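Heads up, one of the protein chains got dropped from this complex, but the rest are sitting where they should.
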Amino acid sequence: MSADLNVVGQSVARSDGIGHVTGRTQFFGDRTFPGMLHLKMVRSPLHHARIRGVDLSKAERVSGFVRALTWKDVPHNLYTILGLIGVEPEEEYVLAEDRVRFRGEAIIAIVAETEAAAHEAVSKVRLDLEELPAVFDVEEALLPGAPIVTSWGNNTFMYEGHPCRRVRLGDVDAAFERADHIVEGVYNTSPIEQAPLETTGCIAVPEANGRFTVYTNTQALYFSLDNTAIILQVPGNRLHFVGGTVGGGFGGKVDVIVEPIATLAAMLTNRPVRFAYSRSEEMQVSSTRSAWRIYIKDGISRDGHILARKVTSYADSGAYSRQTPYALTKHAANAAGPYAIPNVSIDAYCVFTNRQPASAMRGFGVTMASFALEVQMDRIAERVGLDPWTIRFINAYHDGDIKPHRKLAEDATLIETMQAAAALVGRELPDDLRAMTSAPRGAGHDGGRD
Amino acid sequence: MARLRGTGIAAVNYPTGMNLGGDPSQALIHATTSGSFVVSLSATDLGQGLRTVIGQIAAETLGVEFGEIVIDTADTDTGPHDMGTFASRATHRVGNAVIAAALEARRALLDVASEELEAAVDDLEIDGHGNLMVKGAPSRSVRVADIAALAQFKYGRTISGRGSYMKAKSPVDPETGAMDPDSTEAHACTVAEVEVDTETGEVTVLSIKSAYEVGRQVNPALVAGQIAGGAWMGMSHALYETTAPYYPAPDHSPRDFSEYLMPGTLEMPEIESVVLEMPSSNGPYGVKGIGEMTANSPIPAIVNAIYHATGVRIDDLPVTPEKILRGLEARQPGPA
Amino acid sequence: MTVRTYLLPRSLPEALGLLAHHGPDLLVMAGGTVAMPLINEGISLPEAVMGLRLAGLDRIVRTGDVLHIGATATLTQLLDQDAVPMLREAARNTASWAIRNMGTVGGNLFTPPPGGDVAVALLALDARVTLASTSGQRSLPLDGFLTGFMSNELAADELLVEIEVPVRSEPTAYLKLGRRHANTPAVVTVAARLEWGDGRVADARIALGAVGPHPIRAREAERRLVGTGLDAEAIAAASDAAAEECEPFTDGIATDWYRRRMVRLFVGRALEQLTPGATGEGR
Partner (left out) sequence: MASTIVTFELGGREVEVMVRPMTTLQAVLRNQLGFTATKDGCRQGGCGSCTVLVDGEPMLSCLLPVEDVAGRRVTTLESITPAEGLHPVQRAFLDANALQCGYCTPGMVMVSTALLDHQPAPTGDDIRQALTGNICRCTGYRPIVTAVHDAAAAMRANAGEQAR
């Protein structure tokens, strides 16, 4: 088939390569504008607190201070990224109103003539905070009496009336009864920073025609534009977003957090405004890959087939939703792994804690499921006395198999991929494994399944 | 001092596209007077090489040289809507939109050529190098560039095309979780080899060897780049990275790159890979998407290799030297 | 406070005069590798800063058996001298090439743990520091200059101008454990130096980094070595003593638990390198 193609399949030189090696590639932050102001955030020093008062008087006297923005200046003071993909409720404030739910939450935006003046003014804002009890563990957050992070009375995202995203296929309890082995594991992962080398940022520039041009390194240009238009309550046609060259994303630049407030500041000052995260803000404030706790319980037949798999997952969303509720749905769809398992039960909880919010990162909802599942597969292999290759081959899904979410598998090539990996490392596979394919199961291919 | 070696494997799948669909990507293409084709998008390039692979897909579909394609992205005043670059969706979604736009532009080009060459559209072909000819009659060949100019100055036509790709939004059954959560699935299998210093608990990743099945490689060199970078990131996740070193405690969160640990040039393992191509039914030229998944299989492969080497199972990421040392000490009571 | 004054004296007297004139609020900076990140992020907001890069304090000169290291000599300059091999090793294990081109030996003494890898070596080498003010100079042992976390004997009107290191011939060992092999904060740093007499350890210096409020000496471990032939038993006793007497802390790099174990291990590894006949193979 490749023979029919001319350029698809060829390693043509990257079209941006010369720009990259000469440094001529223009990133958003390589632009400067006359009169450009700098925005820095006053952030919560506490994990959870009630805001009793804010005193800007000393900050306002700093030489170079231009203005401060509070939540009262924000027309629609809620981020709308979930709303844009049809997920409710919107709950994260652009600037905190009466409460902060994580250390680093933005409270006041300071706009100043220079970055140094902005830093100085930020340091002079006095916050009157009443510290509240905080919760940091996904399971402690679900206990009765735990501090409530959200505005709706419990610490989970609600999926159509359920506190978790559910997937159900067959009857796991009955299959556990029949199983020869029960293998259980608990897997924990830490939050991780996307750490793109270029930090998240933008410059919003007022134009003579009343529009605003926003130079940004967002991963999703229209997401950012739509979100900004709603928060500012202006027609989208007043906004012009320019991007396309991003100094690394890895999911960290899908949150569209910086553009709305920078554009608002540009609107209120009628000057270009730059807002870019510092490296420590990128690490301590911007969204992370969520931490996970994943419980897996498997019922295994004597010959190593997985008869039933029950997965209970908790993702630490931090203080707000951002993209994590959506990640749990993707997680639930993939939490049984690339295996054919007739009985599956998955409960995937999006849990809120007083931690910096999590959101998207490379492998959204799947990376840590793959970690847990593939370590679990080795546990199963050890329990039933099979080698790690065999356990995966005999359980691998085939085209036409029903997945836990009830879509029939297509494009399944796990078996062929494992065969190629074995060949790469010189692992001699037994003939029966070498003969397998991912083709739909026929006679002799579904050996002994229930 | 003992240095123990072990190998581990992991096999994974990875879904392409925003899981529940409803995520459009659009493309517009028009020809210039000189026969170049401008592809207007609003998709962003994160460094994976989007501009390059989309240019290849456009060139392939139009039948012209890669150098004749100009990718104009991302500007909301000129580029049509795109949901964004994430979820391993860009090559799949934007590629499909560009194919649709290119086919429409190609048809407009052939319509003009048909008149100019007095031949039926179905009898025309473009050779992939910018030559347009009557099938079986190589002498009746013209340059695409000449037709593009004639379209503008003789026929007063545009040579342009519009394309959109969207997987319809899929609902989720809240009781059973029944849903359609992917467009296609790519696969990977990784074998990792590690060495563990039993006195310090330090892990050296010696090699990460993987097979990837990605449907179709539009640009093998760029795929190789994703694999090498993803393997490194997977190793980094497995052994180093955290914003909360003592999770769930929130203390000691890093502020800079000396505290936020990632492996460097002195920790590079050997990386080897093989790529299989089993084209998907719905990807552009069979593409599945590789961007995200390359970091996934190395993580459990490394963790399994550590167990194979030491007999200590660590189920908490990152696997720090301290966790290994505590595991070893728990197995063999008494000071090391 | 936005920096309103940046002073760049061209000589030591000028620097001392400026310090006396501006008083204790003047931030003194040498290589900038510690202060500049804090200023850039608005964490430190000094009004007036004095940079020492041009003050002529960057020479490394050997006089007899003493190596005089100007306070603003860079870590790269330490790599280029060969009088004291341990200092080369310490510099090589510190930060990255560009940081070594900027960071100074004097500045390393003011770097909070887990930084200060060169200071650990200097401590084991019995280095002395020279402090100067407009009213004169004084010299004191580095061991004693460092008094606590980010605190030292420097008076408000004084500058550190020089570090004096005795040049000796006995072998030394310097080991640093980080989470990476280079450009990495220390889990623990160990610098060891033994003086021998009649086949016995006559005197011992064991300095530890990243396991105390500042680089510290493991005095009990040193005592246990004196008079021994550095056999396995002596090494074990000294390692245990060092692990016992150090004051490890927990940070994002390692816990106190892990650091204490690594002190025991790396003091042992360092001493094994110093065993007569050892090949010197280490990390």
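Each chain gets a letter, A, B and C, in the order it is written, and its residues are counted from 1.
Note that in this section contacts are C-beta pairs under 8 Å (C-beta built on N, C-alpha and C of every residue); 3 or more make two chains touch, one makes a residue touch a chain.
Nothing here was measured: the structure is a model prediction, and the numbers come from that model.
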Exercise. May I ask you to name the displayed chains that the omitted chain touches in the full complex?
Key: A, B, C
Quiz item: Considering the whole complex, which of A:Gly29, A:Gly83, A:Pro147 or A:Gly170 touches the chain not shown?
Solution: A:Gly29
Exercise. Can you work out which residue in A:Gly17, A:Gly385 or A:Pro430 touches the chain that's missing from view?
Key: A:Gly17
Practice problem: Could I get the residues of chain B that touch the absent chain, sorted low to high? | Solution: 46-49, 221-222, 224-225, 228-233, 255-258, 262, 264-266, 268, 271
Quiz prompt | Touching residues on chain C - with respect to the absent chain | solution = 2-6, 8, 31-33, 36-37, 39-41, 49, 51, 53-54, 76, 95-99, 101-102, 180, 182-183
Quiz item: Which parts of chain A are in contact with the chain that was left out?
Solution: 13-14, 16-27, 29-30, 32, 114, 116, 195-199, 245-250, 278-280
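Keep this in mind: only the chains that are shown with their structure count from here on.
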Self-check item: Cα-centroid distance, chain A relative to chain B, in whole angstrom
Solution: 18
Quiz item: Hey, how far is the Cα centre of chain A from the one of chain C, in Å?
Solution: 42
Quiz item: How far is the middle of chain B from the middle of chain C, if each middle is the mean of its Cα atoms, in Å?
Solution: 47
Self-check item: Shared-contact residues (touching 2 or more other chains) in chain A
Solution: 279-280
Exercise. Two or more other chains in contact with one residue: find those residues in chain C.
Key: none
Quiz item: Which of the residues in chain B end up touching chain A in this complex?
Solution: 7-15, 18-20, 22, 42-47, 49, 51-52, 55-57, 59-60, 63, 65-66, 71, 73-77, 79, 81-87, 128-129, 169, 172, 174-182, 184-185, 187-191, 209-213, 215-222, 233, 237, 241-245, 247-250, 253-257, 260, 262, 272-274, 276-281, 285-286, 288, 291-293, 295-297, 299-301, 303-304, 307, 313, 315-318
Practice problem: Give every residue of chain A touching chain C within the complex, in rising order. | Solution: 40, 63-64, 114-120, 122-123, 278-280
Quiz item: Which of the residues in chain C end up touching chain A in this complex?
Solution: 1-3, 40-42, 45
